[in-house]
Structures are given as C-alpha cells and as structure tokens.
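What you see is the complex with one protein chain gone and the rest in place.
Showing chain A:
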Amino acid sequence: MYGDLGSKLVLEAKRAQQLNRSSGAEQLPMFQDELIRNIIKEVGQLSKSAEYLTAQQEETGFQDKVARCQYFVTLLCIERNKRCLLAYQKLRSDALDTFTWNRNGIDPISSLNAAHQGSANLSHHEQEYLKEYAQLVTDMKSGDYTDIDLSGSLTPPSDVFIDVRVLKDAGEIQTEYGVFNLIKDSQFFVRQADVERLIQQGYLQKL
C-alpha cells in the first residue's frame, strides 16, 4: 500500500536513533537515498492521480461522492509520505546539530569532515547544512558570549585539580595556558579548566 515505504524509512530512523543512544558515538548511518527517491516517486504518482481526479470532478460538477473520497484519500497518502520524509530528515539534522555542539570549536572546523568518518554517509545537502550550522555556532560563541565558552562542558565543575592520563601521543600541544608535553601514558595533576578541551578531544583521560 501507499505509505509502506514511508514506514520503512521511519523504522530506519528509529534504528539510527537507538544506535545513537546506546553507543553515544556520533555516527549517522547511510543516508537512505534509494528509499527516499522511491517515496518521492510514489508521491509524484499520487499527485498525478490527484490532478486527474480534480479534473474528473470538474467535469461531473463536484457531485461524485466516490471521486471526492478518492481525492481525499490520495491527499492523505501524500501527507503521510511527507510526514515520514520530514521526520527522517529532521532526526538526521538534529543528530548533526548535536554533533556540531559536542565536537565543534574543539577541533578546528576544517577537520570537521575528517573527524566525521561517515562524511560520505551524508547527502550533499546535509553536508552543506552541517557547514552552515558550524559557522552559526562559531558566530554565537564569538559574540557577547566570548567569556563563557558555550560549547564547553555541561557537567558542573566540582574539583579544581584533577589527575589526567595521556591516552595518545601528541607532542607539545597546549598553547593557551602554557605548554604541556603530552607523552603517551604519562600522568598530570593539573587544573581542570586547563585540560577540559583536551579531555573532550580525547587526548586525555580523567582519573
């Protein structure tokens, strides 16, 4: 029936959502190009038949109750397909937003695509959207809110000093508050505010 493809797409969206929730890793599955194109084709057929029905109705003078019912059901099918498509796309764009907030500004934006292993998983409209949104987030952070780092950690700071262990080799990296020499498997006892970004980037592990 009409709308079956749409529910398949929504099931796919549901699965992606659960995958995201369980693993926590920002990884979007493949954009369902094929499926979406099929649904759009279905919508095209539906709208063609809706046009045909309206033309027919005009001939009979809007009297035919059966034709009216047919027209209404066709419209509902179109609407349902639209809902499924929009829900899928919105879910993906929401995931992209979360990704931008969590990772962006910490890595330089240019490496956004490199950081996102599944960059090929996005449709090119989505890639464009991701770029624009990253720009928007950067603009937001640089306005009046420079002093409070908007993309910073959302867990409240409880300790002033923490122990961290270096997870991967990075050489001399820290610049803003002084230089650390990050050698793999070394430990530091440092101020939390200094290393928060390095923890988010995955260089350090909090103990």
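We take it that contacts are C-beta pairs under 8 Å (C-beta built on N, C-alpha and C of every residue); 3 or more make two chains touch, one makes a residue touch a chain; residues count from 1.
Keep in mind that, in the parts below, contacts and distances are computed from a predicted model.
Q: Can you pick, from "Probable electron transfer flavoprotein subunit alpha", "Mitochondrial ribonuclease P catalytic subunit", "N-terminal nucleophile aminohydrolase" or "DNA replication complex GINS protein SLD5", the UniProt protein name of the chain not displayed?
A: "DNA replication complex GINS protein SLD5"
Q: Which residue among A:11, A:30, A:69 or A:140 touches the omitted chain?
A: A:140
Q: Would you indicate which residue among A:86, A:183 or A:207 is in contact with the undisplayed chain?
A: For the chain that is not drawn, the touching residue is A:86.
Q: Of the listed residues A:13, A:28 or A:50, which contacts the missing chain in the full complex?
A: A:50
Q: By the contact criterion defined above, which parts of chain A meet the unshown chain? Give residue numbers in ascending order.
A: Residue positions of chain A that touch the missing chain: 36, 40, 43-44, 47, 50, 75-76, 78-79, 82-83, 85-86, 89-90, 93-94, 97, 101, 123, 125-126, 128-129, 132-133, 136, 140, 143-145, 147-150, 152-154, 156-157, 160, 191-193.
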